[in-house]
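Here the complex is missing a single protein chain, while all its other protein chains stay put.
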Amino acid sequence: MALDPTTIRRIATLARIRVEDDRLETLSQELNGILGWIEQLNEVNVDGVEPLTGGAQMAMKMRDDAVNDGGYPDKILANAPDRNGAFFAVPKVVE
Amino acid sequence: MAYAIEGATGRWEVVVGLEVHAQVISQSKLFSGSSAAFGAEPNSQVSFVDAGFPGMLPVINRECVAQAVRTGLGLNAVIHKISRFDRKNYFYADMPQGYQISQFAHPIVGTGVVEVELSDGSVKGIGVTRLHLEQDAGKSLHDQHATKTFIDLNRSGVALMEIVSEPDIRSPEEAGAYLRKLRSILRYLGTCDGNMEEGSMRADVNVSVRKAGEEYRTRCEIKNVNSVRFVMQAIEAEAARQVEVWESGGTVKQETRLFDSNRGETRPMRSKEDAHDYRYFPEPDLLPLVLEEDWIAALKASLPELPDAKKARFRTEYGLTAYDAAVLVAEQATAVFYETVAKGRDAKIAANWVTGDFFAALNKTGATIENPPVSAADLGALLDLMANNTINGRIAKDVFEAMIETGKDPATIVEEKGLKQVTDTGAIAAAVDKIIAANPDKVAEYRSGKDKLFGFFVGQTMKAMAGKGNPALINETLKQRLG
Partner (left out) sequence: MLTELTIAQARAGLEAKQFNAQELTEAHLFGIGALNPRLNAFLTVTAEQARNQAKAADAAIARGEMKALTGIPLAIKDLFCTQGVRTTAASHILGPFVPPYESTVTANLLADGAVFVGKTNLDEFAMGSSNMTSAFGPVENPWKRRQDESAVLVPGGSSGGSAAAVAARLAMGATGTDTGGSIRQPASFCGLVGVKPSYGRCSRWGVVAFASSLDHPGPFARTVQDSAILLGSMASHDPKDSTSADRPVPDYEAACKRGVKGLRIGVPKEYRVDGMPAEIEALWQQGINWLRAAGAEIVDVSLPHTKYGLATYYIVAPAEASSNLARYDGVRFGLRKDGAELSDMYGNTRAAGFGAEVRRRILIGTYVLSAGYYDAYYLRAQKVRALILRDFTDAFANVDALITPTTPSAAFAQGEKMDDPIQMYLNDLFTVGANLAGVPAISVPAGLDSNGLPLGLQIMGKPFDEETAFAVSAEIERAAGFSALPQLRAGV
């Protein structure tokens, strides 16, 4: 319910957004304010209610198994911040 | 005698569950129209959807759904007519969207069972908990550059079936048998080629240990093991490690590990440390997957005969032993080959030749059953030549070697080499008489009781006839002459 700095750090790590130490306090207040406000949903009786997952209630259409996309590596790589030949490059990950 | 690890404090049993990721055979990917084929130039089979560009959306491939249903049917499992997709959220460079579209709460296939035959002849049913569809990730190459990892997204978005077993496996052998059987079923169905070396089938191995009668203890997951042999080795290594931890007073930590095949041990996997919170929620870009009863029935009707059914039929129809039947049905192509040879012929002789000489030839030439060194028709013709006494069994083996070498059919080889069996009683009698005359001492020994020498006479006669004598007639004539 109330977000302490440790929880905020954990959430920020999950979201891969770096949060500076001096921002933690303000962020904590803002987020706790919002969370406190949305707590009002606890008043609602939701017994036996199925969750809604989208405004459209149709059954899903399936497409044919045809190859009609891909095959344009230059377009795929064109916007890459670090392109190395036919690859995207990122800082090395140690498994 | 159940598999167990003898520890300092007693016997430990191992509990294993396998999560197999099987790449679906299809032309295009699960949610996009780019090619799912293996081995292309990097990033050449990637669409904007696969690469997670802004505004891109998934659209499901009907054939991938069909393949999952076929597989479910092949595992004797429940097909869920309504299933849903969820997002599994985590960051990794080969996961462009920052989430994988998978199925969490409502998978397309429910509980099933895989029957495995063990070396002691027993049959065990390993439960399947579920099968669901999900996207594969791209490939990270860590060894191409000193400080950078290279990303190839060709595989990103290819359809995977995740097949989860119940933790019913109790030994490395059972695990191996399960994987081989599962692979066989998938290949029969044509839903996955089961090629672990190429990565189209991968196993995550969940291992825990316990003393008999205990509740389950903590398990560790060994990820992405890419051969049956390594799975079996990994289970042994990990079980041993866990036993040692428990026995030294420690607690096994739940973690994700990798199997190092060079060292024969498992070690923790670094990048997955804090990835446990996947924040699953229903995929809002997709609707529920609803399958029609008729559609499922049509898929079921078009399934090929599966290994277990085929094996049972081979035993009743051809009178084969359980062992022979199992060997012949392991690969569908082998079973087809065998039946072509056996049709209208002595099934057991056919089985001996296929599992014996023919398999040996495959090994020696390195050929595959799809491109055999000898065709089924030709092998059948060879059996015919023996059955109608044109050649004997010994000569047949020579003919078979010649068939492999020259690619010619057996009748032609027999003709060209003049290998027809001699059934002329006169010629046989003459040969027998010659051998008897040449070995009076042995004749005397035989007549005085040394029965084993009969084989000597048979061999000598056959040699004198350049192997072409009819064995039955030789035997008969020798018995007459020797008394």
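A and B label the chains in the order they appear, each numbered from 1.
In this section, contacts are C-beta pairs under 8 Å (C-beta built on N, C-alpha and C of every residue); 3 or more make two chains touch, one makes a residue touch a chain.
Bear in mind the structure is a predicted one, so any value in this text is a computation, not a measurement.
Colleague: Which is it among B:53, B:359 or B:456 that touches the chain not included here?
Modeller: Selected residue, touching the omitted chain: B:53.
Colleague: For the full complex, which residue in B:26, B:67 or B:89 touches the chain that was left out?
Modeller: Of the listed residues, the one touching the omitted chain is B:89.
Colleague: What does the interface between chain A and the hidden chain look like in terms of residue numbers?
Modeller: Considering the whole complex, chain A reaches the absent chain at 3, 7-8, 11-19, 27, 30-31, 33-35, 37-44, 46, 49-56, 58, 60-61, 63, 75-76, 78-82, 88, 90-93.
Colleague: Touching the absent chain: which residues on chain B qualify?
Modeller: 48, 51-60, 87, 89, 91, 93, 96-99, 149, 151, 276-277, 279-281, 284-287
Heads up, the rule we're going with is that only the chains that are shown with their structure count from here on.
Colleague: Which stretch or stretches of chain A touch chain B in the complex?
Modeller: The contact residues of chain A facing chain B are 13-14, 16, 53-54, 56, 58-71, 73, 75-77, 82, 84-95.
Colleague: In the complex, go through chain B and note every residue touching chain A.
Modeller: 26-28, 32-35, 41-51, 59-65, 84, 91, 93, 140-142, 144-153, 258, 269-271, 274, 277, 279, 282, 284, 286-290
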